[in-house]
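The structure under discussion appears below in the form of structure tokens.
Shown here: the complex without one of its protein chains, the others still in place.
In order of appearance the chains are A, B and C, and numbering begins at 1 in each one.
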Amino acid sequence: MNIWNWVALGGAAVAALLVVAVVRRRASASASGRRFFRHPTAAPGLFVLAFFVTVAVAAPLVAPYKPYQQIDIVHLQNRSPSTRNVLGTDPFSRDVWSRLAYGARISLGIGALAMLVAVTIGGAVGATAGYFRGWMDAALMRLVDVGLAMPRIFAMLVVVALWDHIAVPVLVLLIGLTGWFATSRLVRAEVLSLRERDFVAAARALGAGPGRVIGRHVLPNAAAPIIVSAALGIGNVMLLEAGLSFLGMGVPSPAPSWGNMIADGWPKIAVAPWSATFPGLAISLVVMALNAVGDALRDALDPRKEAV
Amino acid sequence: MIAPPPLVAVQDLVKHFAGERGWFGLGQPRAVVRAVDGVSFEIPPAQTLGLVGESGSGKTTTGRAILRLVEPDRGRVTVDGLDVLTLGPRELRALRRRMQIVFQDPYGSLNPRMTVRQMLAEPLAIHRIATGPDAERRIAALLEEVGLDPGFGRSYPHELSGGQRQRVGIARALSVEPQFLVLDEPVSALDVSVQAQVLNLLAELQQRRRLTYLFIAHDLAVVKHIADEVAVMYLGKIVERAPALALYAAPRHPYTTSLLSAVPVPDPTAQRNRIVLSGDVPSPMHPPPGCPFHPRCPHPKKNDRCRTEPPALRAVAPGQLAACHFAEEPL
Amino acid sequence: MTEPLLRVRDLKTYFVTEQGSGTARAVDGVSFDVRPGETLGIVGESGCGKTVTSLSILRLIPEPPGHIRPGSFIEFEGRNILTLEPKELRAVRGNQIAMIFQEPMTSLNPVFTVGDQIAEAAIVHQHLSRAAARRRAIEMLQLVGIPDPEERVDHYPHQMSGGMRQRVMIAMALVCHPKLLIADEPTTALDVTIQAQILELLERLQAELGMAVMLITHDLGVVAGTADRVVVMYAGQVVEQAPTVELFAHPVHPYTEGLLAAVPRLDAPSLSLRTGGRGRLHSIPGQVPAATAWPDGCRFHPRCPYAWDRCRAEEPPLLDASQGDAGTHTARCWLVTEPQRRTRRP
Partner (left out) sequence: MIAWVVRRVAASVAIIWAVVTLTFFVIHAARGSPFLPEQSQSVSPETLDRLRRQFGLDRSLPEQYVLYLRNLARGELGESFVLRRPVADALADAMPHTFFLALAALLIDFTAGLALGIYQAVRERSVGDVVLGNVALFVNSMPTFWLGLVLLLGFAQWLHWFPTGGPSDPVLCPRVDSLPCLLDFFWHLTLPALTLGLVGAAGTARFQRAAMLEVIRQEYVRTARAKGLREGRVLLVHALRNALLPFITLVGLAFPFLLTGAVLVETVYSWPGMGLLAVRAILQRDYYVVTGAALVTSAMVVLGSLMADLLYAVADPRIRVRGA
């Protein structure tokens, strides 16, 4: 790692601190924003997320090597952390830190995008089922029952078997498509209770059609639990991706996803524990940050606390 | 003098709620809640009908069924000559400009994620009444009409007090310039001092805009001050209907009499001859046979006929209807 | 004059609001007495501090965010409740002072039978055996007028109607024959006909058991029919206190006066609001201020039709406005010292 990488890394940390400071300033204007930052883990969580996102974006700057680059396959396998390779090298003599930085792109990206797919579908299905009820609700919820009946990783394994080498966008789509069931239940429950509220009746009485009622009155009020579950869901997706990659059925090697890195490092864990432990630590940190932010969001967006 | 034709006419309105359904929500419902069970009344233009009853009497469902916020099972409702229950979605939306509703809980009836201004602008946009600066002018005028500073437009519901919220609810109902308002317990959730403010406002608005009100309430004292005619509901049926003066002076149904006597009077020196009814209101899922009130009826002449034969709502005095076999011999 | 059963002096219960944006002075220097066997009505609108007062008496205020300020004093039969050890406090709670709440549904534990919940206090305080406590529970259900008590004792709260549940609450509160029953809005959640039943039941039980009752309500009608004396609260303070008949006949504080005039009454000729200005209901302008920002001077002055300079600058103490025995009628209003200003109504 040269001096410029260190400077870039410092810059990433400063950028993350700045993000936290700016968000905190903005948030202090509203009561829910203040509730968010009252959580002791909210600010550190936000920092961790901002830091890893910055590292992912600036990977070419903070990483001294290309993620696939085998520095010296003969002499530089399983090197322990040093000034040159801060997190050591893996069994294929690749720089663990560089792969970690580039891997953030893939792991975080898959987490965010797959969750976006899942929340979109889950939100739409849940809102439809909850608002229109009747046969549509019954049919959609039976589908959800089936979807929830098989452990997700098992379902994913079966589906992933459809391809020899799975492209990352397909993987994102698949994770999203197998991950919306719980969200749709949540949204449905929320919509069911919201549709009985008087302000929804008032909107209908004023002549608002179903589209406007759902879009303007129901969903904005159901947003809080959806956002919270999305924050927690990104973490779950990252864990799932890691698990799949670990089994060799996720992101295809040699692309540097954090799950892949653990899988690559695993066989040599006794000699070179760093190559499997650091990516795992990174996943744990990011998921923990997401959980912390999700918890804080849950409190901040709780409509019951809005009344006072 | 010929009485003007009624603005609102309700005939034999019925709404039964299905209980839990079997077979994944597709089977036959098991128990039926007879929320509204054959209700009829008329309201002349610019008059107020007070609809009174305890919880579970079906008064709220009646109000909502008239506006088709719940779909009634049977009956006929006309507003200004239009048959409400046969309208298609498009015509119904057009009719929504003529009839509006104000809710009991002024917090629950306002969307917590919208500002007052957004809430008032929405109906103007839906019905293409006004946009842009014209809409802003109208919103300001509406707020002023209900006694709020136009500056409140930027507020969210949780920033307002109960009375202010209810004023916003009224302004929203008025925004489409309706002729008929269903007021569903509009002051029940408010403190006494604020309750009086809102009642006065409603009275003024009625005067100024010649509004017709269906005033739903459980508080007979409040209704006394605002209604021209009063209907008393019990277990989904109207048991007595009369001009306000007559009803309060000489109630004919024993339920009305008991209800009136149960209202606490803020005067420690007043003679109290409270009739305390025994037991609870029966479940509307299993209404008693015969007269629905007979299990709790304190009438001394109560007999087998009350237990078996449901009394019809019939005229017992000029303009006064009661559903009691002994309406001629009130308590 | 008999020695009071409960003496509350200068009670201050404050709440720390979110992120120190202020302290809500929910109860701010409240004093009153409850005498043995009497019914004291505490009246006020929402946010005046009446419920916090009642919870403070049994130290049921959640801490944090609430706390009872030092200097407050709640004396029950000669002992200051605020300085009792936890064990001594428990011996008072449910045993000598009992409480019933507004929402009988949420105040009863959904997973225990009503019999178990009634019997519990008898087992804890009177060391009855389970069987004896169960018999006691059945007796209590009978006392509060629940039909088929032998069968009802094994029912769960959700199997009962609202009125029945409130009867169960009363049975639970009275199982140890307390000397004081604090009833916090006991009929607010109930229908009028059920309210009449519960009020009659409370009246009968008070006569039979000879306890004192502190009845907290927003309904002046309920107070008029049941209380011997009335305390009117506004903005965390007692603003007027008098025997019931006296208070309704000669309200001194403009808030009491306004409240009485604002109640729509069945016994008055119809004001017929719809005939316009002539029949307006009297209303008090404005609204109750927030507990974090009580107005300076007299807390009612922004809404008071008589307010003058002194009201804005100086907070009035409780002044003696008695017509008969000294101290029977007090009001927190400068009009007591300058009654001639009452005529200058705007």
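What we mean here is this: a contact is a pair of C-beta atoms (placed from the backbone, for glycine too) under 8 Å apart; a residue touches a chain by one contact, two chains touch by 3 or more.
Owing to the predicted nature of the structure, the values given are computational and were not obtained by experimental measurement.
K.L.:
Among the options C:V111, C:A131 or C:A326, which residue touches the chain absent from this view?
P.N.:
Candidates C:V111, C:A131 or C:A326; residue touching the omitted chain: C:V111.
K.L.:
Given the contact definition stated above, which residue among A:V7, A:V22 or A:M150 touches the chain not shown here?
P.N.:
Only one of A:V7, A:V22 or A:M150 touches the chain omitted from view, namely A:M150.
K.L.:
From the listed residues C:K12, C:R93, C:R134 or C:H253, report the one that touches the chain absent from this view.
P.N.:
Checking the options C:K12, C:R93, C:R134 or C:H253, the one contacting the hidden chain is C:R93.
K.L.:
Can you say which of A:G103, A:G207, A:P225 or A:G243 touches the chain missing from this structure?
P.N.:
Hidden-chain contact among the options goes to A:G243.
K.L.:
Touching the missing chain, which residues of chain A?
P.N.:
Against the left-out chain, chain A lists 40-41, 142, 145-146, 148-154, 157-159, 161-164, 235, 239, 242-243, 246-247, 249, 259, 262, 266, 269-270, 273, 276-277, 280, 283-285, 287-288, 290-292.
K.L.:
Please output the residues of chain C touching the missing chain, sorted low to high.
P.N.:
Interface with the chain not displayed, on the chain C side: 55, 58, 60, 86, 89-95, 98-99, 101, 103, 106-113, 120-121, 124-125, 155-156, 158-161, 169, 172.
Going forward, only the chains that are shown with their structure count from here on.
K.L.:
By count of C-beta pairs in contact, what is the leading chain pair?
P.N.:
By contact count, the leading interface is B-C.
K.L.:
Find the geometric centre of each of chain A and chain B from their Cα atoms only, then give the gap between the two centres in Å, rounded to an integer.
P.N.:
That gives a centre separation of 50 Å.
K.L.:
How big is the gap, in whole Å, between where the Cα atoms of chain B centre and where those of chain C centre?
P.N.:
A distance of 31 Å separates the two centres.
K.L.:
If I count partner chains per residue in chain A, which residues reach a count of at least 2?
P.N.:
None at all.
K.L.:
Could you list, by residue number, the parts of chain C that touch chain B in their complex?
P.N.:
45-46, 161, 163-164, 191-197, 199-200, 218-225, 244-245, 248-249, 258-260, 262-267, 270-274, 276, 279-285, 287-288
K.L.:
Could you list, by residue number, the parts of chain A that touch chain B in their complex?
P.N.:
Interface residues on the chain A side: 134-135, 137-138, 142, 197-199, 201-209, 212, 216-217, 220-221, 223, 303, 306-308.
K.L.:
Once bound in the complex, which stretches of chain B touch chain C?
P.N.:
Against chain C, chain B makes touches at 48, 54-55, 161-164, 191-197, 199-200, 202-204, 206-207, 218-222, 224-226, 228, 244-245, 248, 258-270, 272, 274, 276-278, 280-281, 296.
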